[in-house]
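Here the complex is missing a single protein chain, while all its other protein chains stay put.
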């Protein structure tokens, strides 16, 4: 049995940091040995520094680790990152410069032209931009990012339709409160309510989707030319972002052909049997009232996107619903799967 | 002081029937003197026959009325109707045949070519189809209907845009549980969840909107030629249907022109100061996170539609949010305002 | 028509401050002319300084007032107070020293022996401690307080039972999120959940109840000798604190006698027809599943306590449920009613 690869977490005490700790419990390849957080937490045991907000108890393997300052020094080579946007740019770059592989859930580097915005099933070839990134920035290390939690659901659901030529997409989200971190959304704001606004979310969904579905063209990533419009809403659901999607395609498949394209969609993570890859990244639910966040979001360990209600759209061509687990497939699990893909590509060697 | 007009309610013990009873409390023109329900309830006092489900106590003026069978006989001329779809066609027609003015919230007659599907601010002239209805069916009475609760929000919000030429509309709803009556949605289905399906709702929103925004052409109502696509979802909110709307227009106004068109929109009910008419049927909220169902839906006595977040849509032309009170503006209040309009037109004489 | 009495609010931008502004809209005696808040807000218009969190729009009469620093200077004589516990002691005392009548919702002075902890229907005679307070502290002004939001529900529900001799009380609360202010309880904590802890709440309920139900004995208030035990829980309800109560009495009345004692309970505020006094401070609901917060809490303008399910307790003597509106009867409305009582006693002369 091979020794596990040591990994560190930047922003370990925050909500996504906690999700990393939870998701990596018992991971067959990776083992958390290093936790970094703000200076305020540094020096304390993780169990003291962290108000654990996830269901169940804090994993025992991290509870007794000491929280470090977010400096490269003796941190492991592979670093998962999720820190506040105001500080994360400098920290991630410092780690990349010092030779670390930074797999980031933060938004700061996502739209940089030389940084892959990765969904392993959708655009694994975007990793080829990394050498350019290293050359251009003079880094021994590297930064790869995963998309915003709502973008992942949309982009993964659209990926099997790329073959039909995606022209236009209108997406309306109903997003879970866990997407806002902790304390996040005030209960006085969301209890029995809908908030029709999430700061910068629509812009992120629109531009990130184009980049993810774009093509790697030798020395740059060419965004998909499709038009994308998003309306983002917060609803009183704990986990799981729902997206109502209408899409216009160049070629008009029959409904069964579209369902087959979604259901059989599979890519590098499935072929290589990456530990966190769902057997089927997209699962089409035939019942007329699915997917539903509370009932479906935990299936497939939170790593699949659930799709349903595919039907003709009187305005564009097709409409359907998609659901994904925002803190797993949309955050911690997304980054871990990215790291697994990068490992399988030899990028961690 | 003029004596009030006596009114009756068909389906008085159901949820919408209760809302009629609540909404008509203290109405300046109308007074409930007759309550009809299924044979099971007939003969009992309303307070015995009715499991009161609305906030607060049952209005005293109806509690002591005896529930009648739903037969025209000695019922008042003006009847509000809201009964189960399986029986309402025959009952409403029997009343209309017997000379009653039936103002219905039920869906059965809405799409009949000779029945007005009325929103007083939007298509008051559709009442002109009534003489045709009476002639064709040999009725002394008449039937007028109000739209489905989610349609009203969409159609009223779109009405001020008709002048710009509405071509295509995509609407995604987030609808309150009260829209499903009582017991309606099981708490096990909706608690912390979203249900992406409401039976027949999408079809109703699409076709009713076209009829409402259509034109009266002498002897028929010509539906608006715009394409409409709806995706309907149930969310854990008590009252208030939210609709995320994208719209394509023939003429492209500037945003301020559109906001002005909405904010100054006004019609017959406002000119005639009908008792249930809101001073402004559409209220544009400038805050970036409004409207919100729990915070806005009770304003203006639940009779206005609240609109916000108007902005450019990268796919169609504009996108925005609309909110309306589904059991008031979308049901009981809608029918009462219809009756007020009909009274002001002399149709109750 | 008499000119209205000018009033000021200390802590006007906070949640309870907003509730004062809302509750005092159209008040027949009092008119808000002065708003005080932290230095950060001072100088701004109220509409700029305040993130309005209550349903509906900010009242027009306060929106255009300028926020002041919390210094007595030119503030009105009658001041409502609701500020953060860390600063309120000094500020309230400064105002009282300067001759103001401070009617406080804050907790800091509640348990001071020379400060009345007032529920106008329960212990109006506790106001007689005020001269002692002024003498002892050398104040021209004065401070009166209202109880904690959950205490008010319990103490008001118990008041009619005092005649039977209250020996022991066990109370378990289910408290609304609005009781924690804004942002207050994180939605990630309370959505679909119960939190079995509210800081210091149990201690407050236990000791405040004894003081309120105690007797004024010439120069001090003697707390009621009854034992009180509270368990406080937060539940996902917007407004309305529910309390499950078991009580042991010296004399054992029959159930109808107890219900009559509650239903007919009435006191100074009712006799003097104080503007905010509910006609019946306690309303007994005979249905077996009432009171319910969402359905009952807004009745009687939020100023009554609703009681139901009175029955024998196998351990103590009786058990029943009580409900009160925590931000109205339990906060802003409580303080306003206190001020009305004080005015009717001539304490504002």
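Points worth noting:
Note that the chains are named A, B and C in the order they appear, and that numbering of residues resets to 1 at the start of each chain.
Assume a residue touches a chain if its C-beta (ideal position, glycine included) is under 8 Å from a C-beta of that chain, and two chains touch if they have at least 3 such contacts.
Keep in mind that this is a model prediction, so the values were computed, not measured.
Touched by the hidden chain within the whole complex are the displayed chains A, B, C.
Residue B:189 is the one among B:31, B:189 or B:298 that touches the chain missing from this view. Per the touch definition above, the residue from B:147, B:236 or B:333 contacting the chain not shown is B:236.
Although one chain is not drawn, the whole complex shows that of C:61, C:93, C:134 or C:172 it is C:172 that touches it.
The chain not shown here is touched by just one of A:22, A:211, A:241 or A:294, and that residue is A:294. From the options C:49, C:88 or C:238, the residue with contact to the chain not on display is C:238. For chain B, the residues touching the absent chain in the complete assembly are 53, 177-178, 182-192, 236-238.
Contact between chain A and the absent chain runs through residues 54-57, 191-192, 238, 294-296, 298-299.
Residues touching the missing chain, restricted to chain C, are 168-170, 172, 174, 191-197, 206, 227-229, 231, 233, 235-238, 242, 244, 246, 288-295, 308-309, 313-316, 319, 321 (touch as defined at the top).
What we mean here is this: only the chains that are shown with their structure count from here on.
Measuring from the averaged C-alpha position of chain A to that of chain C gives a distance of 48 Å.
Centres computed as Cα averages put chain B at a distance of 40 Å from chain C.
Annotation: 42 Å between the Cα-based centres of chain A and chain B.
For chain C, the set of residues touching two or more other chains reads 191-192, 238.
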